[in-house]
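The complex is shown incomplete by one protein chain, all other protein chains being positioned as in the whole.
Up next is chain A:
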Amino acid sequence: MLELDGISRSFDGRRVLDGISFSVEPGRLTGFVGSNGAGKTTTMRIILGVLAPDSGAVRWKGQTADREARRHFGYMPEERGLYPKMNPLDQLVFLARLHGVGAAEARRKAAELLEQLGLGERMKDKLESLSLGNQQRVQVAAALIHDPVLLVLDEPFSGLDPITVDTMTAILRTSAAGGVPVLFSSHQLDLVERICDDLVIVAGGGVVARGTVSELRHERAGARFRLVLGEDAGWLRDVPGLEVLDVDGRQALVELPDVSHDQQLLATAMQRGAVHEFSRVIPALADIYREVAK
């Protein structure tokens, strides 16, 4: 398990991170969400040791993460790039060996990984001659080549075509299924909602929300209900204490003063006629995000 404990960091007197704390559990995909400049990249660089925090600690399996522990982390930086004039195979073998993998094993693993990613025939071409999508795949391979014990990916989905998004999702899922904690940042909230197990939202240099995706959504679900009635729903406007957000013919969106009043509202509606639908509205991640990141 990866733990961040009170990480702070300033640049030229400007505090970018202010006591960031969260953890990434083994076998779970953790989404890391926040607006531009919220400190996601800085946090990830601190996890990888590319940057040092001013205060706070990064712990791996309960121990402060040192260089040796970090060498087994896998990292895909936000600013992509590998050696443009090297072929994917040599590139991956070199990176694997830098991470301590033996020569023969590195070669085998690199070929296998490139094969899996559909780059088997291009593995000896110069990287710069590959399409952007294929270069992205090599970049993913670079993060996975040494069988990392932790995966940290900064915006892994940005700039990917839909097919590659699916490939990337599958890769992250496979890694997580193998018991590896996976942390990735993204702006694509629908995607994050779809594939994440856990979520960390940062704003203003601190963590403003964290938990499993469904926990967060239910916690943040208010007393908002949607009704579809047999007749015109206009009468709802006259119910005391009920805030009507929207009425459109037989449909309505209302907010109760408290969620415990739901049975009372349902009973009233049923007295007036047919009730086809009565459901609590669980906010989408994007709504929660907008709310907490204000």
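To be clear about the criterion, contacts are C-beta pairs under 8 Å (C-beta built on N, C-alpha and C of every residue); 3 or more make two chains touch, one makes a residue touch a chain; residues count from 1.
In this text, contacts and distances are computed from a predicted model.
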Per UniProt record, name of the chain withheld from view ["Outer membrane lipid asymmetry maintenance protein MlaD", "ABC transporter permease", "3-isopropylmalate dehydratase large subunit" or "Cytochrome c oxidase subunit 2"]: "ABC transporter permease"
Identified contact with the non-displayed chain, of A:R15, A:R70, A:R173 or A:R226: A:R70
Selected residue (touches chain absent from view) among A:G6, A:P84, A:G118 or A:G273: A:P84
Residue among A:L2, A:L89 or A:A142 that touches the chain left out of view: A:A142
Residue touching the undisplayed chain, where the options are A:R15, A:R97 or A:R280: A:R97
Residue numbers in chain A that touch the chain omitted from display: 11-12, 41-42, 45, 48-52, 54, 67-68, 70-73, 75, 77, 79-86, 90, 94-95, 97-101, 142
